[in-house]
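What follows is one structure encoded as structure tokens, with my remarks underneath.
The complex appears here without one of its protein chains, the remainder shown in place.
Up next is chain A:
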């Protein structure tokens, strides 16, 4: 039964529109009297650019964090499949710790334990902005999972291929580069994209620590507009809509890739 996959293409606009409509209906429905005051819908329209501007920071954080996570995760993954226990065991420990702790705890750890400014060897001090620290905090759990994805992909290659490469006098590095990894990349791509989507969904947590991204800006906008209770539902629904519009195509694409690779038997 693949109908959820095949027929999903037109659902994005429908669901997004439904969410938006819900937001505006909620906004209109909660206007009781008070004709002179700004309606929730008007307030939402006024503050929309501000919220979207915050969302740009979410995107920047997610892309940067994913880049960091991919590079460090791949290195960590290679360490995990190393034949030497001195390299393998620490890598396994790091992967284990960051895979099994909540995002929020890792974020707290980075925010509180990394100093807000560092002194360079030259003697000048550099301030580290909060959003950069948050980016690192988001990168760590993804790093551990990328490392695990790489390890899993390498493990999923039949050991006969290692042996054949051995018998062709390939070195370990050559086998990895020319035989194993080209096959791994295909397998790694869908879960990697899944993790990007998940990472983006986690970036609003930075608002807890005072980063001015979409969630922080939404809360600030609601306060600036008079923090009336009827703002809450439309504003949060709008925020969910932005994320949905960005993430949903990615998850559709991921599913399509997954299906294609599963079908080709890779």
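In this text, a contact is a pair of C-beta atoms (placed from the backbone, for glycine too) under 8 Å apart; a residue touches a chain by one contact, two chains touch by 3 or more; residues count from 1.
Note that contacts and distances are computed from a predicted model.
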item	value
Hidden chain of the complex, named as in its UniProt record, picked from "Hydantoinase/oxoprolinase family protein", "Polar amino acid uptake family ABC transporter, permease protein", "NADH-quinone oxidoreductase subunit L" or "Stage V sporulation protein D"	"Polar amino acid uptake family ABC transporter, permease protein"
Touch criterion as defined above, residue of A:82, A:101 or A:183 at the omitted chain	A:101
Contact residue for the chain not shown (choose from A:132, A:201, A:225 or A:257)	A:201
Touching the absent chain when the full complex is considered, from A:41, A:60 or A:247	A:247
Residue of A:15, A:41 or A:132 touching the missing chain in the full complex	A:15
Residue ranges of chain A at the interface with the undisplayed chain	1, 4, 8, 11, 15, 18-19, 96-97, 100-105, 108-109, 112-113, 197, 201-205, 207-208, 215, 229, 232-233, 236-237, 239-240, 243-244, 247-248, 251
